[in-house]
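Of the protein chains in this complex, one is absent; all others appear in place.
Order of writing sets the chain letters: A and B. Residues in each chain are counted from 1.
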Amino acid sequence: MSISAPRYASAPTERLGRTDRALAIVRQQFLNQSTGATWAVVALTYIAVILTDALYVLLASFVGQATSATFEFAYESPVLPFLLLIVATVVGAGCIAQDLGSRSIVLFLSRPIKTLDYLGAKMAATGSWILIATVGPGIVVVVIEAALGTVSASVALSAAFGFLATGLLATIFFTGLVVALSSLTTRPLYAGVATFGLVLSLYIGVGVVAGITGNSIVRYADPITNVRSVAQAAFGVSGAHPTDPVASAIILLVGGACLAALAAWRLSRVEVVAE
Amino acid sequence: MTGELSRLVSVASLSLRGSLRGPRLIGLAAFALVPTLIVAAIASAHPAPRALSNAAEGLFASLTVPIVVMVIVLVLSVGQFRNEIDAETLVYLTDRSVSRVVIVLGKFLGALVASLALILPAALLPLAVASLAGGPAYAAKVPVVLATSALLAAAAYGGFFLLLGLVSRSALLIGLLYGFLWEELLPLLPGDVPRLTVNFYLRDLLARELTTGPLSGYPAPYSIPVGLAVIVFLTLLFLAMGSASLRYLETSPEREAA
Partner (left out) sequence: MTGIVDAEGVTKGYGEVLGLNGFSATFPPGITGLVGPNGAGKSTFFRLLAGQLRVDAGTLTLLGHPAWGQGEFRRRVGYCPENAALFDWMSGEDFVTTLLRVDGFPRAEARERAGRAIATVGLTEDRLRRLRTYSKGMRQRIKLAQCIAHEPDLILLDEPLNGVDPVGRATLSELLRKLKADGHHIIVSSHVLYEIERLTEQIVMISNGRVIAQGDIHRIRDLIDARPHVIEIDCPNPRDLARYIGAWDHIASIEFSGERRLRVLTRSPEALYSALPELVIARGVSVTALRSVDDNLDAVFRYLSEGAR
């Protein structure tokens, strides 16, 4: 009896490139995050923002003062910032923590993909959900108001731009934050609570420190204040902002990037083949 | 020690040791330092002494209880059952001769002691920093009242989150919504709505005991015994519900498989 190598009847399959492999992870993660809890908080965000912001704009239009700045109420009130935080937590707390805890990260990283591709794909999926929750309700409000004729087309477009710009920057930062915290633990619970605790502590603590000391530089440490400043500028709100909007925008961008780098560093230390 | 009491102590000890270890302990301890760091940051700007001491005292109700206590108790209490059910280690307790009521009480006590080890410094160190940085000395009852309030908060929230971790796989989401929305937003609403929160009764106690200072301004419709009784009653209610749940719930993770 002899053994010989099999003869293939067809040519070996050509493997797809990095982009396709990363997109496969994005698809899987996006669907994985599509749980009842996610849909519940996203729906809550839509309902809360549409009810509060649309009503506010409608009331303002009755006294003839509905401008793009009026739409900024969604960020001025606690509604959107805190719901954004909840969405980021629910969607992103387990995105890496779950893989680390179940060791299924081994199944990913032992494939021919780079760690950065894996991280990028996780961030893309998480960020997509956060974007849907932050930009989507605003666009719906704008469309409603435009359809009701309470604002002109130009105002509607300005407001839409405001929601898009603010939502994008907020998404970048909060995606980086929640993914970084998720990479530091094997339990989604801890990552979620850490996200909440950190953001709210900064929000309250910075407010107290700045209020008593009169030092407004410390306000840049609070992501919610940075998001509000950016929102005010994006929606064209006149008057003094809590922080410089350009600086806040840079902080959100750079902060998100640094947090992503932290997650990348953490993943580089994960031993793929260890027990 | 009688049989049940010694088993209670064993379960509590297991729970306490499991809670205070590893990176989780470091993270929570670092977080517990946040109020102290904030007071230190304020002190570094050399504000008026009265402003510093008021800030340290006021931070208890605006940050320590709603954020720091909430985070620490949420992490330590939800995980008591949820982590063990998911990791399938709860069977090592439930297949023993110890009663399920004792398991619930033991885990509650273990989590409570672990929480207090972190929460009490979070509540009291800011006062110490403010005093050291030149703030006027606090009356003796201030740290006692804050410590007692922290204990009550840890007990009431701990009982609720323990129950949540036992009955729900979405304990994180529900815990966050309860802790950071229900307990924080409802007190801002008018009428009797705030009475549906534990926070209301904690603030009632603070205002009753600390008749001067930033914590004295909260509404205090109830006497101290009544406020105490409500919080204790809620704690016992959550524990009773937890005991009943563990007696009747299946604790194998596969029960969710289908």
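Everything that follows uses one rule, which is that contacts are C-beta pairs under 8 Å (C-beta built on N, C-alpha and C of every residue); 3 or more make two chains touch, one makes a residue touch a chain.
All of these numbers come straight from a predicted model, not from anything done at the bench.
Partner chains of the missing chain, restricted to those shown and counted over the full complex, are B.
In the complete complex, the hidden chain is touched by one of B:Ser62, B:Ser99, B:Ser131 or B:Ser168, namely B:Ser99.
For chain B, the residues touching the absent chain in the complete assembly are 3, 6-7, 10-11, 13-14, 17-18, 21-22, 87-89, 91-100, 250-252, 254-255, 257-258.
As a working rule, only the chains that are shown with their structure count from here on.
Note: centroid distance chain A to chain B, computed from Cα atoms, is 29 Å.
For chain B in complex with chain A, the residues that touch the partner chain are 23-24, 27, 31, 34-35, 38, 41-42, 45, 47, 51-52, 55, 58-59, 62-63, 66-68, 70-71, 74-75, 78-79, 82-83, 170-173, 175-177, 180-181, 185. On chain A, the positions that touch chain B within their shared complex are 36-37, 40-41, 78, 82, 86, 89-90, 93, 184-185, 187-190, 192-194, 196-197, 200-201, 204-205, 208-209, 212-215, 218.
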